[in-house]
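A single protein chain has been omitted; all remaining protein chains appear in their positions.
What follows is chain A.
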């Protein structure tokens, strides 16, 4: 089975978030970058599927050269080769077109992504890629098993779960508990040194959206602790100071 895993290069979840250039650009200063946590689940499941039934895993990232350490990590975890589309990932449709261009003639049986990126949380790329390739796209996928040409998946839906069967190939946006994150081991890191990482030029498509401004949520105010025996004080504060009741 040939699996394509699309990974993002995103700030670590504990990073302090700030913006520059008149609040239009994310400030990368001092930020640690990681594989998108949902993409990491997708990759972990791909490694498990490969362990079960053989095949190969290609990881793909649309990003500039700075994302290569993140791609190397994916190779250390167990991907066989990697492609980087050398472009700044401006918007979801632009990214989806890049992915679709790679996938179109790639002969992949499965295209795994995260349910959403954790930097801009669009949750759109998988749907767009499915549409561009004319194949099904499902998300968020919580379990995924392959039986011949068919996949059995389960999906989280409002207030419950949905069980589905669908033919290969398709696109899946993954989330836990599809697999447990894999920690690269030293042998994996060593072998990642020599695994191929191909850099490709982007398609001619231009990004169609433009960020006008980012805004951080308002800073948290001071916390007041109220003694559990002093309910009157709590009601008074909620009513007169916080003005929420």
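Definition applied: a contact is a pair of C-beta atoms (placed from the backbone, for glycine too) under 8 Å apart; a residue touches a chain by one contact, two chains touch by 3 or more; residues count from 1.
What we mean here is this: contacts and distances are computed from a predicted model.
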{"item": "Protein name as given in UniProt for the chain not displayed, \"Phenylalanine--tRNA ligase alpha subunit\", \"Putative ABC transport system ATP-binding protein\", \"glutaryl-CoA dehydrogenase (ETF)\" or \"1,2-phenylacetyl-CoA epoxidase subunit PaaC\"", "value": "\"glutaryl-CoA dehydrogenase (ETF)\""}
{"item": "Residue touching the undisplayed chain, where the options are A:55, A:123, A:136 or A:184", "value": "A:184"}
{"item": "Contact with the hidden chain (one of A:72, A:97, A:115 or A:155)", "value": "A:72"}
{"item": "Interface residues of chain A (partner: the chain not displayed)", "value": "14, 68-69, 72-73, 76, 183-187, 189-190, 193"}
